[in-house]
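Questions regarding the structure given below will be posed in turn.
In this view, the complex is presented without one of its protein chains, the others remaining in place.
Going in written order, the chains are labelled A and B, and every chain counts its residues from 1.
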Amino acid sequence: MIHPTAFISDKATIGKQANIGPYSIIHDNVVLGDRVQIGAYCELGLPSPNARGSALIIEDDALIRSHSVFYESSSFGKGLATGHHVIVRENTVAGEGFQIGTFSEIQGDCEIGMFVRFQSNVFVSKYTKIGNYVWVLPYVIFTNDPTPPSNHMIGCIIDDYASICASSIILPGVRVSEYALVCASACVTKDVPCHMAVAGVPAKIIGEAKSIMRRDGSGVSAYPWKTHFHRGYPKEVVDGWMVQQDMMTSGENQ
Amino acid sequence: MIHPTAFISDKATIGKQANIGPYSIIHDNVVLGDRVQIGAYCELGLPSPNARGSALIIEDDALIRSHSVFYESSSFGKGLATGHHVIVRENTVAGEGFQIGTFSEIQGDCEIGMFVRFQSNVFVSKYTKIGNYVWVLPYVIFTNDPTPPSNHMIGCIIDDYASICASSIILPGVRVSEYALVCASACVTKDVPCHMAVAGVPAKIIGEAKSIMRRDGSGVSAYPWKTHFHRGYPKEVVDGWMVQQDMMTSGENQ
Partner (left out) sequence: MIHPTAFISDKATIGKQANIGPYSIIHDNVVLGDRVQIGAYCELGLPSPNARGSALIIEDDALIRSHSVFYESSSFGKGLATGHHVIVRENTVAGEGFQIGTFSEIQGDCEIGMFVRFQSNVFVSKYTKIGNYVWVLPYVIFTNDPTPPSNHMIGCIIDDYASICASSIILPGVRVSEYALVCASACVTKDVPCHMAVAGVPAKIIGEAKSIMRRDGSGVSAYPWKTHFHRGYPKEVVDGWMVQQDMMTSGENQ
């Protein structure tokens, strides 16, 4: 259902069973998949002089909440879900199952993998690269200018399964490696090795992420989280994690 | 006055002398008191699968500024005042005189007392409990997940008359006790005792809040603030504070 107050360009492509809310605007250069839901006061496909010219592509089953703005020339795999008041600029490519929290902003020219989850108020500078299954908690900032202002931007790199906790900031060009944990309020000035946890301003290694225990009384390690946290991931992904885990456990027992 | 471009469900209940701005949307499950003012581009009573099913109740004399979104199943005592672009999710209960600054977000399932004041860009995770007469300055974050991502959320508890200064973060399950002061940029990882001031990353006790002097040349203590800051509180509340203070002073003099 398309609300009568929504403006939809007749050059835009809208899939089946789309739902477009009151007062929303869909510009020319937009391709929406099936069952896409757009809230009120959204603007999709805004033109930009920096855009590559390709369409804003939002695949099937997306949910974009109210007051959000997406520019042209970005693409999102199926199952995108956003909070309210989300801004995404041009030339960003994100995989399946991307979640973006309320008040988050992606400044464009970013690469984002599969099943990445941003909570609220995440700020992503241009040229940031984020892997798969990464968690980014509220008010995390990914920067790109090492000596502001300059013309030499260096994006951060966040590898698969990293967790970046609330209110931390990643300085330009820093790599947070696979399974690493950045603790709340950290200012990360140097690369974080695989599986390590860092904390503080500036951030220092405080140990292995796996040394942090769950707080649910289970007495087992909180990391890697994929051993016990499966909410919202497709069955085949979780099954893959379980097979890996069985293999590792049986390896350890030999 | 209801603007002709506003959509008001005929299932919603609107009090007397309401003022609803251009392009705003009031869904079915909403009860607004008398003299409520809603700015432009607001959406009230948004349905949620996690909501308890009760109405969004906003009592008399509320002012909700533009571009704000409130979900169903929360309730607010009289005199609610919000900034612009405020997001409040479902199942939150707040007392009289609540103020919420621009760009603040309440994620739902929270309890908030009387005369609580949030400045701009305050982020409140699910299950946070805030007492009465609490002050929360800009960019404060109340977290709830001790080992993200997990399924074991633990809300923060903020007791009466606490002040939480700008850009500080309260880690999951931490209690900030009555009259405590959290200084700017603090990362609070442990409970803060009554009347104490904490600062730093991680936050440490720096002394009693009352040892901090006012900066207005008066040469007297800045805390507890209720001895000298009364702006916007009802006369009967301030009178109660004054009686308490007289009793304490006379007790000290004996």
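As a convention for this text, a contact is a pair of C-beta atoms (placed from the backbone, for glycine too) under 8 Å apart; a residue touches a chain by one contact, two chains touch by 3 or more.
The shown structure was predicted, so the numbers you read here are calculated from the model rather than taken from an experiment.
Enquirer: Among B:Cys165, B:Met196 or B:Val237, which one touches the chain that has been omitted from the display?
Expert: That would be B:Cys165, which touches the missing chain.
Enquirer: Considering the whole complex, which of A:Ser74, A:Thr128, A:Thr143 or A:Ser163 touches the chain not shown?
Expert: A:Thr143
Enquirer: Out of A:Phe76, A:Phe103, A:Tyr133 or A:Tyr161, which touches the unshown chain?
Expert: The one listed residue touching the chain not shown is A:Phe103.
Enquirer: Which residue from A:Ile169, A:Cys183, A:Met196 or A:Ala222 sits in contact with the chain not drawn here?
Expert: A:Ile169
Enquirer: Just checking the interface: what residues of chain B touch the absent partner chain?
Expert: Touch set of chain B with respect to the missing chain: 22-23, 39-41, 66-67, 83-85, 102-103, 117, 120-121, 135, 137-139, 163, 165-167, 184-185, 200-201, 212-216, 222-223, 225, 229, 231.
Enquirer: Touching the hidden chain in the full complex, which residues of chain A are there? Just list them.
Expert: Interface residues of chain A facing the absent chain: 7, 23, 25, 41, 43, 46, 67, 69, 85, 87, 103, 105, 107, 121, 123, 125, 139, 141, 143, 145-152, 154, 169, 171-173, 187, 201.
Methods note: only the chains that are shown with their structure count from here on.
Enquirer: Fit chain A to chain B on CA atoms, both being copies of the same sequence, and give the resulting rotation angle in degrees, nearest 5.
Expert: 120
Enquirer: Starting from the mean Cα coordinates of chain A and chain B, work out the distance between those two points in Å.
Expert: 29
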